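With one protein chain withheld, the remaining protein chains of the complex are depicted in position.
Letters are used for the chains, namely A, B and C, taken in the order the chains are written, and counting of residues starts over at 1 for each.
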């Protein structure tokens, strides 16, 4: 996959031109500052135009960029200490989902997230963030552990979906996802779910039932991939862009549909342009929300969590 | 394996001789009733002598007889209805352990037991009653289900031990047994455990933590098989008989050691001589004990269960 | 010996597909399910069974609850016929029968599809919910309809099932759901995905109340339904040879680029893998369910 998206090309070309002019001006000692300023203003405008009105399909592209920060990147930014824990105690340690314990602003938390790779090798090892049942079962084990020790749970969602394969079916992909969804609705500890990249269907929802659900600005969350939808609707997966436009899969769409509570701002161009910035935003959101959620009685917390999902799709 | 044990041979010979004499008397119309009565009395005495003073090794032999009634045999005798339930919801349905729901004397119960086969084919299918982790996990699932529905749990123990193999280790034989032992100590419903044949080590204990633990008269329960012990002590598994004599593995030994609460009587010669009789004894024991246990508060029940195991080995 | 044991009358005879038979069924090739057996039956008096390939009379099939009288092959059955066969006469009280799909995403072509589904199925949505009795024992019942947009789960299906579960909590009744679904209803997008959370959370509450939940998996049970309420039963039953899975077989074949093994994702396979408690023939369903309900009528107390 290319990490420069098509619609970014004119911007990059203009950026390169400005650098050229600056060099030319310096080398030949010719004052071009007026011309350069005009171009720089144009660049700012271009960026605003391009990034603030991204089409759904463009956001799909950004959400899937190999450069996009992953769960481990954000963990590093938001925790003061973190220890990864492994295994489902049943069958395997699935590296498509990671989890562990750490401290966010002096609050002990359990963090669990889908983990994509940064390159092909790592992606193969992590199965492109597509978990098998043992991944969801590890997540559940760690969530129950969090409940026992009264730690809030943070989930970071970033998966194309649960893996489709013979072994995944044999070991109960449906059962594993279903059990996580049910148990998450019952856990007596605050849960905050953040879609940081791709929120792919049941594989996303298996980490997605919480007291707060939010999305990064350029992340997506959908019941099926645009490719999947277009291949069902028109028997042609190349019409994915058209499908994406119909699907309401952007953060703003989900906020409008009241499926999520909040959209976390990204820098122009996407989270990878400034991980520090996005990490800070995520951390602030978590700390703010936990401050409220941790004060609630378990009964109130669970009733609110129930009502949150109860009302979705009830006209 | 032979279903006639060595020490039974003289008895069987005498039985055959009596039949011969009776036939001869009938066919030839000769009155031999005096002689026959003498022999019959002798037979009764012989049986008493042989069966009431069985050596540990002889009980090992009886406990392992292919003819010995199994979990399913007793379920049939003690329940008025029974439905087997399958699977651990994780990996597999292990047929070395069976479980299900049924009614004993109008009491809904969950019954779980190791299941040996009746012939070689069935034994291969059931792995000779030696469970893999999924067997213990199925048992645990059904026990939790029983707790949810406030059903008492009856376990019938009959296993040479947990299976020793690569896959069993890979899938966490130790974890599965350990988890069952811990969870059984916490289940908020009465549990009665009955060793009906072989109580082989950890594989037996994984179904063996209850409010009442009892054994059929000719069953055994031990930390290692006599063969295993003799091969460790003397590097010679053929000295199993000698090992058995040292091990304190009979029902009477365990009663003396206060490890079990009760010994259920078998007919002379073993349970297979009269399954109906043993079934009735088992049923009576279960119903009697449940009548008491079901009246107890959960807290009292669990404290008593804890104390029961707490004191074992504490001088 | 073992088989004899289970043939005794006093046992629930739900063991029909044990041992040899199971193996035979598991090794059967995946076949295209009969999309709508009733329609086919309108043409002539006989059909060819998809199981044994014998010619069987439609009348016989109908009298056998839409199963083959020769080989036991299960064809799809209309939800109303199922309810009629299962519940005591006149005991069914339907819930939310007027609830019908809206078009929350204004999704192109969706309204038309719903309209056609309504006409084809003569129902307003993909699930029928209500309460009734099985041999006098009351329960809440949901029956999904594979004839209505392949039983896909949209907001109305999710809402009707959730309401039925909540009703069961209120009335302290067990819940029975006959699952049949191709998965989520794509035209309702993310809202359809969220129905998995909604229904599962409701089942969580049902369970906390100590109430029984039994899903019965029928052909086909896939996608979001499998990854939610289909797999969350205290006891999970299935009809023979039903297709049950999270990902559909075609999607898996595309992903792994090889054909699937025979019997993969069929009821018998799922039982072997530990996800189905028992496979029950449609004609035994009422008896087996009654037996389970009876055992759960009393909890740890004598039933006298």
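Keep this in mind: contacts are C-beta pairs under 8 Å (C-beta built on N, C-alpha and C of every residue); 3 or more make two chains touch, one makes a residue touch a chain.
Just so it is clear, the structure is predicted and the values come from calculations on it, not from any experiment.
Seen in the complete assembly, the chain not on display touches A, B. Considering the full assembly, A:92 is the residue among A:92, A:183, A:242 or A:283 that touches the omitted chain. Only one of A:68, A:151, A:212 or A:248 touches the chain withheld from this view, namely A:151.
For chain A, the residues touching the absent chain in the complete assembly are 72-73, 76, 79-93, 101-103, 106-108, 118-119, 122, 134, 138, 145, 148-152, 189, 294. Touching the omitted chain from chain B are residues 162, 164-166, 168-175, 177-179, 181-183, 185-186, 201-202, 205-206, 208-209, 221-224, 229, 232-233, 246-249, 253-254, 257, 259, 305-306, 309-310, 312-315.
Everything below uses one rule, namely that only the chains that are shown with their structure count from here on.
Rounded to a whole number, the gap between the C-alpha centres of chain A and chain B is 55 angstrom. Chain C has its Cα centroid 35 Å from the Cα centroid of chain A. For chain A, the set of residues touching two or more other chains reads 171-172, 175.
The multi-chain contact residues of chain C, meaning those touching 2 or more other chains, are 207, 231, 273-275.
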